[in-house]
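Input: one structure, supplied below.
Left out: one protein chain. Kept in place: all the others.
So, chain A:
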Amino acid sequence: MRPSLARVYRIKSFTLIFQHKPSFVAANHHQRTPIYFSSLSSSCPNLQIRKPQTPLFLRAASYSATLPDLKKWHQWATSLASSVGSTLVDLDNGPDSTLLLRELNWLIQDSFQDHHNSFIPQLPTTEFTRTRVDSQVVKLRVGLDELYRLWRQRVEERRPFQYIVGCEHWRDLVLSVEDGVLVPRPETELIVDLVSNVLLKESNRGLRDGLWADLGTGSGALAIAIGRLLGKHGRVIATDLSPVAVAVATFNVQRYALQDVVDVRQGSWFEPLKDLEGKLGGIISNPPYIPSNHISGLQAEVGRHEPRLALDGGFNGMDDLLHICNGAASFLKPAGFFAFETNGLEQCKFLVDYMDRNIKGSICNVSIVSDFAGIPRFVTGFRQ
């Protein structure tokens, strides 16, 4: 609940680094990532051994509050959310009141202990029932003060809801997330379906027991979902540069009891896979792809709070996508599959053109796949 000193220090050091990044990016474009990594690990070594936060819904219900106090909090939180109206939508495409109110319910869902039997609807009018309700105590996973603080952070500081509750529901998974780790997006859920379709084909049977890589795994979402699709001998290596992401992904992998299937390794893109050239059955990635000059205009939840490392794809957003694309040609084994998420049509076309010009001989069946909103989002294909 209360952040430890060490944790406060960590967050500060992160912010500091991120603030320095823009000039850094401009100066060291082609080798941005490795340098960034070394600067990170040297400036705050305790990041290496950090312990991930426990999501709200997994914490013990060691707090309590009375029903009237909770109702008061709820009224306050509701009116705070309602006061937003559509101002944030107009400002930076942020959340509107409807969405905030839905999130408020999810916050309640995560922070109240299962207790509905002892709750009584808002009908007590007689003195007898009123006393009964007033004296009722509700078990909570956070203190009432913290509930006030968290909701203020959500609405006033625009802290992403997922960082407030420490988790994100993604496909059929509930993944732990925290500051410093990109919140997995609904669009990315589709990559799992793309992989699933590939694995279902009889001709691709071998990939089910193959070695897969999720590059820039973040919370571990893709690695975990794909780890659960693979056969008995299938394995996923999940890499990430950020020590926070590595810690969180490891936590999530353990929570789904996939330690034997998903191996989380710290390092930039293919670096932790050096011995595996030509051996991967599949590569998936949702690398940073937002063009650097779009970062400042992002919705506050994203631009102000989510890790720039996971968002900024350099000048045209293609730096990491191109790097991964080149790597895929050498790391995939023949008939290996790849799927990458992009910023949209422009990047998809760019990537397909790039492959056509530079690695044509090694890649085949390249296609562009749209997300559920109809935006061309993914580039998929096979190693020849």
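Here, contacts are C-beta pairs under 8 Å (C-beta built on N, C-alpha and C of every residue); 3 or more make two chains touch, one makes a residue touch a chain; residues count from 1.
Here is the rule we go by: contacts and distances are computed from a predicted model.
Participant: Per UniProt, what's the omitted chain called: "DNA replication complex GINS protein PSF3", "U6 snRNA-associated Sm-like protein LSm8", "AP-2 complex subunit alpha" or "RF-1 domain-containing protein"?
Facilitator: Its UniProt record gives the name "RF-1 domain-containing protein".
Participant: Of A:W170, A:W269 or A:F382, which residue touches the hidden chain?
Facilitator: With A:W170, A:W269 or A:F382 as choices, the missing chain is touched by A:W170.
Participant: Of A:P95, A:G314 or A:G381, which sits in contact with the chain we cannot see?
Facilitator: A:P95
Participant: For the chain that's not shown, point to the residue among A:E178, A:D214, A:D240 or A:E301 touching it.
Facilitator: Among A:E178, A:D214, A:D240 or A:E301, only A:E301 touches the chain that is not shown.
Participant: Out of A:E189, A:D214, A:D263 or A:D319, which residue would touch the omitted chain in the full complex?
Facilitator: A:E189
Participant: Where does chain A touch the missing chain, residue by residue?
Facilitator: Contacting residues on chain A, toward the hidden partner: 57, 71, 74, 93-95, 98-99, 101-103, 105-106, 108-110, 112, 114-116, 119-122, 160-162, 168-174, 182-183, 185-189, 286, 288-290, 294, 298-299, 301-302, 306, 310-311, 341-344, 371-373, 375, 377.
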